[in-house]
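With one protein chain withheld, the remaining protein chains of the complex are depicted in position.
A, B and C are the chain letters, set down in written order, and residue numbers restart from 1 in every chain.
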Amino acid sequence: MAGNSIGQAFRLTTWGESHGPAVGCTVDGCPSGLAIGEADIQRALDRRRVGQSKVSSARQEPDRVQILSGVFEGHTTGAPIAMVVYNTDAKSSHYEPIKDLYRPGHADYSWDAKYGFRDWRGGGRSSARETIGRVAGGAIAQALLATADMQILAYTLALGNGSGVTGDILFAENFDEAEIERNIMRCPDAAVAEQMVERVEAARRSLDSLGGIVEVRARGVPPGLGEPVFDKLQADIGKAMFSIPAIKGVEFGEGFGVAALRGSENNDPFVRRPDGGVGTASNRHGGILGGISTGEEIIVRLAAKPPASIAQPQSTVDRDGNPAEITVHGRHDPTVLPRLVPIAEAMLALTLADHLLRQRMARV
Amino acid sequence: MAGNSIGQAFRLTTWGESHGPAVGCTVDGCPSGLAIGEADIQRALDRRRVGQSKVSSARQEPDRVQILSGVFEGHTTGAPIAMVVYNTDAKSSHYEPIKDLYRPGHADYSWDAKYGFRDWRGGGRSSARETIGRVAGGAIAQALLATADMQILAYTLALGNGSGVTGDILFAENFDEAEIERNIMRCPDAAVAEQMVERVEAARRSLDSLGGIVEVRARGVPPGLGEPVFDKLQADIGKAMFSIPAIKGVEFGEGFGVAALRGSENNDPFVRRPDGGVGTASNRHGGILGGISTGEEIIVRLAAKPPASIAQPQSTVDRDGNPAEITVHGRHDPTVLPRLVPIAEAMLALTLADHLLRQRMARV
Amino acid sequence: MAGNSIGQAFRLTTWGESHGPAVGCTVDGCPSGLAIGEADIQRALDRRRVGQSKVSSARQEPDRVQILSGVFEGHTTGAPIAMVVYNTDAKSSHYEPIKDLYRPGHADYSWDAKYGFRDWRGGGRSSARETIGRVAGGAIAQALLATADMQILAYTLALGNGSGVTGDILFAENFDEAEIERNIMRCPDAAVAEQMVERVEAARRSLDSLGGIVEVRARGVPPGLGEPVFDKLQADIGKAMFSIPAIKGVEFGEGFGVAALRGSENNDPFVRRPDGGVGTASNRHGGILGGISTGEEIIVRLAAKPPASIAQPQSTVDRDGNPAEITVHGRHDPTVLPRLVPIAEAMLALTLADHLLRQRMARV
Partner (left out) sequence: MAGNSIGQAFRLTTWGESHGPAVGCTVDGCPSGLAIGEADIQRALDRRRVGQSKVSSARQEPDRVQILSGVFEGHTTGAPIAMVVYNTDAKSSHYEPIKDLYRPGHADYSWDAKYGFRDWRGGGRSSARETIGRVAGGAIAQALLATADMQILAYTLALGNGSGVTGDILFAENFDEAEIERNIMRCPDAAVAEQMVERVEAARRSLDSLGGIVEVRARGVPPGLGEPVFDKLQADIGKAMFSIPAIKGVEFGEGFGVAALRGSENNDPFVRRPDGGVGTASNRHGGILGGISTGEEIIVRLAAKPPASIAQPQSTVDRDGNPAEITVHGRHDPTVLPRLVPIAEAMLALTLADHLLRQRMARV
């Protein structure tokens, strides 16, 4: 009820605050016999870690994960898998002066309205450090998906310009998968990636931040995953994506573009695939029809807002409603995009792992 | 696990197929003492009913609801509220000739891939008639929200042109709330509504269909609703909206537009409201920060694809993968927008009712 | 949260009041492809129906079930199965005079304390008619279990004497399975059954009621069902059994008798079974170890209290706490045992069906 878990069959629970002793998670429902180790989790965490590049926050956390349960002799046992990452570089002093002010664009006020008070140190539970648990759990989900030959891939598709003009957004124009992990923007277009880095640096210099779009894909998803009514595959993926901080829009396949299409244009004709199975000639539907996977690639796009923490003065109020000016210091990212990539992958992996298991119960 | 329920505290389960004996739902978790009657539910169902206008399907269903439990002497008792609507105008003969063909854009193939076979009559469980249960349940949710002075409002914001050019979409330009229920498009701009009707009729004449955008708003939502991590208010609303057939995109507040903004532009400054409370000077965030409502208006937009059922020949395959041509007869809508309006309202109401109850457990 | 559903993978929701228009249920999560029809459900309902014999209530309800969804051409489709039984013989006039009095042993007071008011007609939601939905859902569960060669069997093991002396309870001494459905007590010992009937008739003549014990068994349960910590098989069965009205005690295998045993006596030695598998030489454990089925017969016993509705005057209070005398007229059973038999079978079947499906997710 308090919403710190996601998934029904493959279920992740995260816990921990930015400046508490540790952050972590529990994965419940992972089948027994899956080969997994701390190195697999660590590799995933290293991809989301801060302090990676000049486009990211300067907080230095090694983020070393320990598996505390559920794995024996290199394999999952069917018992819950608890994982912990201790916080080592928390600097609460940055937050002390502004603990009674509401940072614009942040959860400070709404959290107070809900709970009466909050752990204000580093954003507390609302910190991006909460996503460590997601990425750790997602690594296990990805290992499970790999046993069924599914792969997840995400990348920075577009970066805003800060002009407020939609047409000016920088979009990746070429897609070179190998390029993604080679540049710090995780953009599949090397040339565009360079321009993106320049924009991010300019935003940082002007004490500002930029939004953008991440695209996530799943390949090898068998047809039949997803439940046809409320737990449609796009509904559960949609929820997973909207649970990531900073996401303001989610779309599948043609997405908002369908508003401009006729049915005769938008429908993807069914065809016999070379392997004899059924497929579609095009993939405007984005891999899901009627809430159930079709076997085509699942395609999701996420709109990420510019990070709310900016180092320039903003007007706000304090807890009592008195007007105030606030300047948010601390170590913040001028864009979340590169770090959003592994988080979005984790959320898609978690959702697909859940539905992969649930699908086992569909037929007598 | 099979996904026919939504909500945790206020929980709706729907059941029923398009051409089965009936469709219906159960609402579990509605508090005792809420004044409600069949007339309240009927009013809501009448708004979503087909056969309402020249822009909708010709199937003639009275959709008379019966409350079978959970209400005594005009008030809810705390027991589950079961509601049923019998199907009276099902014509399965339209579907018999195409029962082994996969209709493009529909759930036929993916349902077969999941379950091995399906009730092919009228789309079976995947029919839009399933949404009757949503609207019936949503009417109870709205009654509950009304006790806390919350209102839900939806309308057709935009209709596609079928040209495939995004820039050509017809958007409502003026907002006159009173206008919404006066025109058959449920568009708040009377002049634009007229143009929309012309487009829909043209699409019908060319045996085609059109997509568009619906906007949904909630007013009077108290700050504090939503759970801060996976059950963020936008995550649960996002899931609810993506569970509606035909929805390919969902966005909040500025939505995908945030990709173009700087943090300094996008952050909404906190201010003291005239009533002494805390609010924001603008509402680009769409009423939710950190997954928790802020007290500002909640604003959601949904992209609806053009209905997949079109009366022109399309290429497809049969169950064995053999190429075939299909023409989908039956009584279909050339656009879902006007009927999507009450469904979207219902889904937002259900989600808010759920979180309104859950919020009661936030503090000692 | 409001507790009208049970099961996670195979999930039953019941609804309906004794004197409302109908009672019914929805089964969600039943796999597709299970052969089932109204006749299967009806047969189960006929076994629990009132008015069957001189040891049961005189209310005459045909209890005709209709399947409203989820079954197509004789098989489940994977969609939720809604079932309804209309109430036809409700006589609320018996309850009108006592609607403001709290019947001893009933839920009247505690329901008022919870919800503020109640549907007082025939016990409302707390009526034994609620169990119609359980038996209907249980019939589907039993059909699913039968596909895996599991059988459920229950019977009256013991009937109280009303003397308050435990040693005087009448226990079945011989076990003849064929006898169970031949006598109105559903006791596997024909001679004891006769004595039981005499006792029940004597209790009815003295305007009183009797308690007793029902035993339930499951055969053919494969080893491996149940989850090892909170959802131990005995925990979920225990919950299912304690959710039946009138049950005050539940025990497995040796049950409370284990308190008198040494470990060396109580442990069942493991042996190789004739079929090569592993079994136990004795079955004091009752078919479950560590919360997981062992493959041995599951054995559960339920203690049922004497029905609270008795036709003699009792002292009580009214809603305002004023002392009063109450005589509960209406048509009541002097013992619940024979009707408890199919209800207990249903609850065990529902729980095993749930764990049978859940077990599919245990291994990679």
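Rule of thumb we're sticking to: contacts are C-beta pairs under 8 Å (C-beta built on N, C-alpha and C of every residue); 3 or more make two chains touch, one makes a residue touch a chain.
Small disclaimer: the values here were computed from a predicted structure and weren't measured.
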Among shown chains, those touching the left-out chain: A, B, C
Residue among C:Q66, C:Q151, C:Q195 or C:N266 touching the omitted chain: C:N266
Those residues of chain A which, in the complete complex, touch the missing chain: 1-2, 4-5, 8-9, 11, 13-17, 20-24, 26, 28-30, 32-33, 66-70, 72, 75, 77-82, 84, 114-119, 124-125
Residue ranges of chain C at the interface with the undisplayed chain: 1-6, 8-9, 14, 102, 104-111, 113-116, 125-126, 130, 158-166, 168-169, 203, 208-213, 222-232, 234-243, 245, 247-273, 276-278, 280, 285-286, 288-295, 303-310, 312, 314-317, 321-323, 358-359, 361-363
Where the unshown chain meets chain B, residue by residue: 1, 8-9, 29, 31-34, 76, 78-79, 144, 147, 228, 357, 360-364
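The definition used in the following text is that only the chains that are shown with their structure count from here on.
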Proportion of interface numbers common to chain B and chain C (over half same, under half different): same
Separation of mean Cα positions, chain C and chain A [Å, integer]: 46
Length of the line joining the C-alpha centres of chain B and chain C, rounded to whole Å: 40
Junction residues of chain A - those touching two or more other chains: 1, 8-9, 228, 361-363
